[in-house]
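Reviewing the structure listed below.
All protein chains but one are shown at their positions in the complex.
And then subunit A:
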Amino acid sequence: AAAAAIAASKGNGGGGGRAGAGEASSSRRKKGPGPLTTAYLVIYNVVMTAGWLVIAVGLVRAYLAKGSYHSLYYSIEKPLKFFQTGALLEILHCAIGIVPSSVVLTSIQVMSRVFLIWAVTHSVKEVQSEDSVLLFVIAWTITEIIRYSFYTFSLLNHLPYLIKWARYTLFIVLYPMGVSGELLTIYAALPFVRQAGLYSISLPNKYNFSFDYYAFLILIMISYIPLFPQLYFHMIHQRRKILSHTEEHKKFE
């Protein structure tokens, strides 16, 4: 659950392991996916790229129409929920082995975002108009457009350097931005969760179990403290490794 933090990184470097596998030039790749699998993955990644582009366009249009950036969430709520939930398929891809990433890590990353979308933003109506929601939505949108197009181009063996560079550079700003948005949103939801007793189970009940969603959300926020720096520096390290590697290659050519 701690992983909402990881989620923000997902597009940029959290999936560093995956990046290597997705790269066409990687000679360590044991066996590429079959043509049907590749076709499916290409379609999936194209659809996801398009989906997040729809969200981006939706945001811009709503902003232009309204002339204000407040409450833009409502204009893109449906595609945001749909495409972020669609990322659950990525867990399946890892589980059946057509994408060579860790199932556990991918699950944490995807689930934490799905959690934020459904269990926080969707469930606590009062926070939907907060600017913090927009903060992480923008961070996610840019991240995901780049990440899914990165996969698409990699699968097609034509990865433009610009996309690779963007994937391993923009996180420097987008990741802290996403994390701030997520934390502020959870924080804003806290009083409403407590007031309504949302998703909480109290004693006595015949299962002899209780759950305090309010405390759970606080625990999630605390879990960002150890996770955020760890991931951020992991990504910086990844960036150095992958981008400098490419530059060396260029010199040789």
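Just so it is clear, contacts are C-beta pairs under 8 Å (C-beta built on N, C-alpha and C of every residue); 3 or more make two chains touch, one makes a residue touch a chain; residues count from 1.
Operating definition for what follows: contacts and distances are computed from a predicted model.
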* If you had to name the missing chain as UniProt does, which of "Very-long-chain enoyl-CoA reductase", "Nuclear transport factor 2-like", "Cullin family profile domain-containing protein" or "Electron transfer flavoprotein subunit beta" would it be? => "Very-long-chain enoyl-CoA reductase"
* May I ask which residue of A:102, A:195, A:210 or A:244 touches the chain that does not appear here? => A:210
* To do: Could you list which residues of subunit A touch the chain missing from the display?
  => 203-210
